[in-house]
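Only a single protein chain was left out; the remaining protein chains are all shown in position.
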Amino acid sequence: MMTKPKSIPLFIGISLVVTISITMLISFFYTPYDPNEIHSASRLSSPSAEHLFGTDNFGRDILSRIMEGSQTAFLTGFSAVSIGLTVGLVIGACAGYFEGWLDELLMRFVDALLAFPGILLAIMLVSVFEPGMGSTIVALGIMSIPTFARIIRGSIIQYKKFDFVQASIAKGAGSLRIIFRHLLPNITSPILVAASLSFSGSVLAESGLSYLGLGVQPPDPSWGRMLKEAQPYITSAPWYVITTGLVITLMVLGFNLLGDGIRDSNDNRA
Amino acid sequence: MRYFAYKFSSFLMTFILVSVIIFFVFQMLPGNPAHIILGLDADEQQIRNLEIELGLDRPLPERYFDWVTGIFQGDMGESLRYQLPVADIIQDRLPVTLSLTVLSLLLTVVIGLPLGLYIAQKDGKWTSIVLSILTQLGISIPSFWFGFMLILLFGVVLSLFPTYGYVPWSESFFGALKSFFLPSLAIAISNIAVVIRYLRNTILDQAKMDYVRTAQCKGLSEKAIMYGHILRNGLIPILTILGLTIADTLGGSIIIENVFALPGLGNLLIQSITSRDFPLVQTMILYLSIIVVTINFIVDLLYRLVDPRIRSKG
Partner (left out) sequence: MKLNLATRTLTALFVFILLTACSNTDGQNHEANGSNSTNGQENNHSSAEVSGGVVRIAMSTEIDNLDPYVSAATDTMSMMDNVFDGLLDTDESGQLVPAIAEDYDISDDGLQYTFRLKDNVVFHDGSELTAEDVVYSYEKLAGLNGGEPISSQFEIIEKIETPSDFEVIIHLKERSSAFLAANIRPILPADYDNHSEKPIGAGPFKFESYVVGQELKLKRNDDYYDVDKIPFLDEVQFKIMPDPESSILAMQAGEIDIIPGISAQGLLQLGDQVKTVSGPQNMVQIMALNNSVEPLNQKEVRQAINLAVDKDMIIETVSDGDGIKLGSNFSPAMDFYYEAGLEDVYATNIAEAKKLMKAAGYEDGFELELTVPSDYQFHVDTAQVIVEQLKEIDIDVDLKLIEFSSWLENVYTDEQYEATIIGFTGKLDPYEILRRYVTDYKRNFINFEHAQYDERIDQALKATNPTEMARMYKDAQSILTEEAASVFIMDPYRTIAMTNGLEGMKMYPIQKFNLEDVHYTE
């Protein structure tokens, strides 16, 4: 199956995700250097055999810091998706199943969330709490609610019309039972696609927030924060900016291709 | 007409919820703006005076009420930090953000549409794979990092464009255009990728439709079919997607303004949040969301006006 040209993007996506996941796992046990160790003698040294990605303005090894930063990326991505999925599921399922005024109200709430362009909602939310990993996760979670809620609502409305669901309703089955037994199992793949895409979206948004100084704060490692710290050295130490940003791009690309690939293979089956 | 009334009321509902969310969020913000304005070494006395002057000593509900009634009277309040009317400050910054947004949308259309059309006609297996990876790459690149790369390439290595700051349109048209070009491109890149993907999918979908096969049987040329039929039908969803990218573009400019040091709303927003300048932040966020909600509403209506099939369903 992997040999079909159509699956090449999916294959690349999986490879990227697996590679970065493995790097992340390794970073728990091993990094080339202590990511926080400061060497004032070797500040801003360019990539070499000793430091593959060079060193930053404290003389810290950039590769080690990127590896450690992957933990934060995965943690924020995963937690944000979990929050978004859980709340989105409740909202979407209720709205789609019951329809009527409840649907109207919930969807207006979702629309209101969507009215804040891009990262603005997250900026607004993190500014309420102290900046840090926790508030970043909550903000990104809330930011991803609308996507899940809309997809789940749409799919449920679509499947509700199917005979097997109508039959259970006629038999008098409870609504919770119908939602969980009949509707949700049928919409796992759109949810999976949305989860993958919103994972990459969260990673992207986290790096943006941290770049603005509103997201993850030291000592928690963060790619976005690294880019913020790299900005003053963009001309004198371009490798710092280039490597860090490239890793973010590859991670986001991996999950985007993964989500897209899953969708494509489903479309082909249908 | 009933559809319009329904859409309009739900549009208003969204508005209300947006404002409620904004109010709710900003009543919770911690920090004393007077102390922040005056800084570390401020006198106790100075702080107290400023609190009274800014009205921060009054109870919360009263201040909230004042804010709302103030807006009734066309007064959006005064910035705590600048001690100037909020409307004036926003007025100063708006041109930058608007220019960025418009230029970036323009780039999206000028680059995205022709490229998408051209590519859509090449329906090879390998083209589609390479394209899908490339466009995904465009979507995946963090806009601010792409901004850095543009600075490095065009500003530092090639010295083609200014990499900093802002030249007002009134000062020099080409100067302004030059200073906005790189940041707009940084914002546009992901939208261009989205438009190409979308356009391609739409055109390929349309090509499978019955009416195209009929046209082909009638012996119409490929070109005539493409421009006469497919494009006409495909343009409606494209309109929608362009409408939706406006929100993304606005969001993108918040970050990009900080990369290129452009004195726009995004730049101002981040600073006002740090300095706890509530009236300014509230109004700015309200403004930006109003723009997005309104655009969504208009796109929704346009969509119906252009496509009679949707109209008949309503």
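A and B label the chains in the order they appear, each numbered from 1.
FYI, contacts are C-beta pairs under 8 Å (C-beta built on N, C-alpha and C of every residue); 3 or more make two chains touch, one makes a residue touch a chain.
Since the structure is predicted, the reported quantities are computational estimates derived from the model, not experimental observations.
Q: So which of B:Met76, B:Leu150, B:Ile196 or B:Ile225 would be touching the chain we can't see?
A: If we include the chain that is not displayed, B:Met76 is the one touching it.
Q: Identify the residue among B:Arg63, B:Arg93 or B:Arg304 that touches the chain left out of the display.
A: B:Arg93
Q: Check the options A:Pro32, A:Gly174 or A:Pro218 and report the residue that touches the missing chain.
A: A:Pro218
Q: Considering the entire assembly, which residues of chain B contact the chain that has been omitted?
A: Residues 12-13, 15-16, 19-20, 30-33, 35-46, 48-50, 52, 68, 71-76, 81-85, 87-89, 91-93, 155, 162-166, 170, 258, 260-261, 263, 267-268, 271, 274-276, 290 of chain B touch the chain absent from view.
Q: Could you please point out the chain A residues that touch the chain left off the display?
A: Touch set of chain A with respect to the missing chain: 36-38, 40, 43, 57-59, 130-132, 213, 217-219, 229, 231-236.
Note that only the chains that are shown with their structure count from here on.
Q: Between chain A and chain B, what is the separation of their C-alpha centroids in Å?
A: 21
Q: Going by the contact rule at the top, pick out the chain B residues touching chain A in the complex.
A: 10, 13-14, 17-18, 21-22, 25-26, 28-29, 125-126, 129, 132-133, 136-137, 139-145, 148-149, 151-152, 156, 247-252, 254-255, 258-259, 269-270, 273, 281, 285, 288-289, 291-293, 296
Q: Using the touch definition up top, name the residues of chain A that touch chain B in the complex.
A: By the definition above, chain A touches chain B via 5-6, 8-9, 12, 104, 108-109, 111-120, 123-125, 127-128, 200, 204, 207-208, 211-214, 227, 231, 234-235, 238, 241-242, 245, 248-250, 252-253, 256-257, 260.
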